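Omission of a single protein chain aside, the complex is shown with its protein chains in their original locations.
A and B are the chain letters, set down in written order, and residue numbers restart from 1 in every chain.
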Amino acid sequence: MEISSSLVLNAIVAGILLGGFYAAMAAGVSISFGMLDITNIAHPAFIILGSYIAYIINTQWGWDPILISLVVSPLFFALGMALYRIYYLAFERQGGESLRGLAFFFGILFITEVVLILIFGVDYRLVKSSYTETTLQFGEIDLPLRLVVPFIVSMIMIFGLNWFLSHTFFGRAVLAVAQDQFALRLMGVNPIKIKELAFGLSIAIAGVAGSFLIVIQPVQPSIGRDFIGLVFAICVLGGMGSIKGALIGAMILGLAESFTATFAGPSWAPAVSFGLLLFAIAFKPSGLLGR
Amino acid sequence: MKKMSHKVFIPVAYAVAAVVVLVSQLVPNDYFFSAAYTVLLFIILATAWNILGGYTGYVNFGTAAFFAMGAYTTVALFKLSPTLPLPVMILAGTFIAGVTGLGMGALTLRLKGVFFSIATLALSVVVFTFVVNWDYAGGARGAYVIAPRDVPFGLKRYIHFLYVVMVFLSATAIVVARVIETSTIGRGLEAIRDDELAAECCGVPTLKLKLLSTTISGALMGMAGTTYPYFVSYVEPASTFNLSYAVNSIAMPLIGGMTTWVGPLIGAILLGTVQQVVQVTISSAWNLLIVGVLLVLFVTLAPEGIMGLWFRWRKKQKLKKGAAQ
Partner (left out) sequence: MSDLLVVKGVVKRFGGFTALDGVDLNLKVGERLGLIGPNGSGKSTLVNCICGTLFNEEGSVRFEDKEISKLPAHKRIHRGLARSFQLPKPFASMSVVDNLVVPILYAANSHEGAVRRNPAQATEEAMAILKQIGLGPKAHEMSGGLTQVDMRKLELARAMAAKPKLLISDEAMAGLSNSEVDEILALLFTMKEQGIAVIMIEHIMRAVMRFSERVAVLVAGRKIADGDPEAVMRNPEVERAYLGE
């Protein structure tokens, strides 16, 4: 295969656009796993759930999928809070290994997937919006709007989230809860409440990322499993609790996958995210911008 | 209650296996043997998983990869020499899966709890990707494995033979688990599970024992997969590497009880049978829903599983008797 400059350029552009979107998928895990120490392996299931809700409403009433997810995000927030309540009462309160919690979320992953299969079946679903069909041309570079729009919204969301965590009281409380719960209590803040809200936030972000996903590609209930490696790799590569780090990790992953798909074939794609995850865990336990 | 020694347990286990085989010859319905094959498969997987998961405390999400190692070894050997006898395939697959277990352990056992588990998941997907791209074994298109026409032991159909093989393989897996459980090694693994640092400071060679655990666990999971190609005839990566093997091999020991060899057996028989029934009467999607729901319910409300509840009930009875005297 001839390696032309336009091929490389397009791979880079696609990688960056994907990377921005991947950051949105993984930001929630940076919060739940990176800051709260909760191994929510079912995170991708909530992304897919977000995809399907965007799909139903888009198909029924024609609204823009991304707009739908933003409107619906309070529901996801509440869902996340409820889930954390259960997790806290059943596992965290007693301390001990988080492996039972891991098995718990593993079960939730499957339950969500199967419920979606039972309701929607295993066919791939798509959404249609004003921009999903359009591709801009910039010289040799293709800019499909279905990649560009989620990228832009995602970047706004990521930078907003980062600002929120470092500049508001709540945001800083979340960062504090990751480091010293006791000190937080001494300041009169209930760490459990903070964790509950933070986990709700992580699920809300997942729901929004779901709408990005279904704009970018067709969705089917089982694809959630494929994204487990991706979101955790980004979180670990990015240094566990850092949103900025997650963005960098997401870019790396986006570029790696883009290049692999272009030059080695898409069937190698899963190995990229999970391979990078292995690398991240084994060699960089504190990531690129770790705390 | 004094524990049965190995000298007694091992023959008893195989004798029970023989009895099971003989009695089931009376079953007229052929479907029973297919359904039983799947349940027996899960008995082996659950028992194998529990050696690393329940005894040693390391949760492995990569069950499918080891299972597939066993299956694909059989496929590769079949392509090489279709008349190779099944026992050879079984030994080869078990060995290769064991080596894989050793390798996985060497790479991941430095990692603490949750990271280890995520790493096992990642490894299994990486292995899956390599197999999908491995054209010799059929790659994504899959491979056909054809059972020999002459069924050994004069049994009517090949599935009957597979059933007999699986009964004895299950007995073997259970024997291995019990030997480990009751030996010095079992004590060491338990100590690692409860507090790895304290175990190391009590003289337990933690790394060596953990590697032993991943090797044996992996080998047995591979053993479960070695007959699978003959069962399905058409082997392709997506279903062989299915994550549902992971969720089942975690749920069954958890529901049955992770501290002894009995738990995985009970969990596999119960859950496996329910899934077979549901698959036939409703649909296979509901299977996973049931496993998922039961996993969540048990891990939340009764993490010691059925055996754990039984032990607790028995203790209460003992205390009541003691108080009454």
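Some observations on this one:
Just so it is clear, contacts are C-beta pairs under 8 Å (C-beta built on N, C-alpha and C of every residue); 3 or more make two chains touch, one makes a residue touch a chain.
The structure displayed is predicted, hence computed values, not measured ones.
The shown chains contacted by the absent chain are B, with contact judged over the whole complex. Note on the undisplayed chain: of the listed residues B:Val114, B:Ile180 or B:Val204, the one touching it is B:Val204. Against the chain not displayed here, chain B makes contact via residues 182-184, 187-188, 190-191, 193-195, 197-207, 259.
One rule holds for everything that comes next: only the chains that are shown with their structure count from here on.
Residues 57, 59, 61, 107-108, 111, 113-115, 117-119, 121-123, 125-126, 128-130, 132-133, 140, 243-244, 246-247, 250-251, 254, 285-286, 288-289, 291-293, 295-296, 299-301, 303 of chain B are the ones touching chain A in the complex. Against chain B, the residues of chain A that register as touching in their complex are 39, 41, 86, 90-91, 97-100, 102-104, 106-111, 113-115, 117-118, 225, 228-229, 232-233, 267-268, 270-271, 274-275, 277-278, 281-282, 285.
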